[in-house]
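FYI, not all chains are in this one, though none of them got moved.
Each chain carries a letter (A and B) given by its place in the written order, and its residues are counted from 1.
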Amino acid sequence: MMKTVYLDNNATTAVAPEVLEAMLPYLKDHYGNPSSMYGMARRVSTALNQARTQTARILGASPEEIVFTSCGTESDNAAIWAAIRSNPLKRHIITSRVEHSAVKNLCEYLSHNGYQVTFVPVDGKGRLDLDYLYDHLSEDTAVVSLMWANNETGVMFPVEEIAREVKNKGVVFHTDAVQAVGKVPMDIGRTGIDMLSLSGHKLHAPKGVGALYVRKGTKFTPFLVGGHQEQNRRGGTENVASIVALGKAAELAGNLMAEENTRVKALRDRLETGILAAVPHADVNGDTDRRLPNTTNISFEFIEGESILLMMDEIGICASSGSACTSGSLEPSHVLRAMGVPYTAAHGSVRFSLSVYNTRQEIDYVIEKLPPIIERLRQMSPFWKSVQAG
Amino acid sequence: MWEYSDKVKEHFLNPRNVGVIEDADGVGEVGSISCGDALKLTFKVDENERIVDVKFQTFGCASAIASSSALTEMLKGKTIEEAEKITNDDIANYLGGLPKEKMHCSVMGQEALEKAIACYRGKPLSEKEGEIVCECFGVTDVEIRRALTEHR
């Protein structure tokens, strides 16, 4: 069988073998409910505490500031609801036009349910219009929610700088750092960030576990209402095995952060340069100066993303077009549209996202195999012909 | 994720009749790049109005490419009169079905064919009944309603 070259780590990642090993005991003998009174449960609650410490450490937070959740989407929803429910008199929300659907769709829902929402625009490279943001910050703003790094382009917003400004106005600041955690060094305690979302399956833990950082002293109202778990911040029996996994994954990510920003980054750059050199009418989307080390988003003009993906799949290369979460829709991605990427290019965009598991051989394989695919698809395209002719 | 039949995959990976016939008897173009789908269909007929050659170019997803390829295969050897009867359902059936989200990709084939035949007959498509709802395809509300009833 053909080996798979997995370049879709912004969609989801493989569970690290060390992570699987760490969680397995909690799927076997140590199945107790951490809230229970007996010895068997004690070991489980100790494991939860350790995971909380590990997860806090990668952010530069304290363990009590970590609330475990079921995914990045829940963390995002919980943060925004907590902010607005804790500030019931304020009716204004600020976010950007390029957020993940977890923030975007919730903000759109709220905009039809009594809230005024400002969607801050970005420029052609995906950089946030800071003046626009600050101009719209007001007494009435309950929360500013901005992603740390974009899942489609990898472009990073200067959230630490923005958080300082927002904090000065006494407004709650939340960041969706689902793509940034583990790739960007963080010392959250020293920033003005009040809440931060992360998701396990983006850093080699399993799907279905996440966390929300809630700064000590930040007013909070639980999103999932139920039992006393997570210090009354999130009801529901704890997903013990996956929380242990997240803790371990956070520890590993901390250890591998340097490699991510050197070797993985170099592989990404090699891939990007290699493709651009071999394929005409191909362009990188987003600000290459301020970008995650593992991501490149390339538009192949005059052809369509899904076809590229399926042709790549035939030769064992996994990547994505638009964001995986929205690939059920036929629209070009809202991120690229917000950036004003022309339709000819937006439709043919492909995101390659690497991880520490990728090798140079894999990258060279893609650099060799991708250009003929693009060429073949272009031969079928009516638009390509006219470019060639023109 | 979209579930494609083996036949769709096969036509996508090995599309038949890609290209443009330079001195075509019929030419039909639908869609636009802003829509994310476009198709150009060209054919040649013999003296008995039988289609002897047909080629396509498609900008679109796998099912658009497969639908176009399938359509050209279906068209070869048919008379114009027979060709006229081909619907998008026929195309989808020929391919062993399409995911419901992707049915519109086969509609594009039918539309391009209609246009190409109209072009062959030397008359522009008659003014359509109803209001144009989708600019890219020139789809009218009447057509949408018809499509809906046909698919019940």
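Convention: a contact is a pair of C-beta atoms (placed from the backbone, for glycine too) under 8 Å apart; a residue touches a chain by one contact, two chains touch by 3 or more.
Because the structure is a prediction, the values reported are computed rather than measured.
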| item | value |
| --- | --- |
| Stoichiometric formula of the complex, labels as displayed | A x2, B x1 |
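Keep in mind that, in the parts below, only the chains that are shown with their structure count from here on.
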| item | value |
| --- | --- |
| Centroid distance [mean C-alpha coordinates] between chain B and chain A, Å | 39 |
| Chain A-facing residues of chain B, complex | 1-2, 9, 12-13, 15, 18, 20, 29, 33-34, 36-40, 56-62, 64-65, 101 |
| Touch list for chain A against partner chain B, complex | 302-304, 306-307, 310-311, 314, 327-328, 330-332, 343-344, 347, 379-383, 385 |
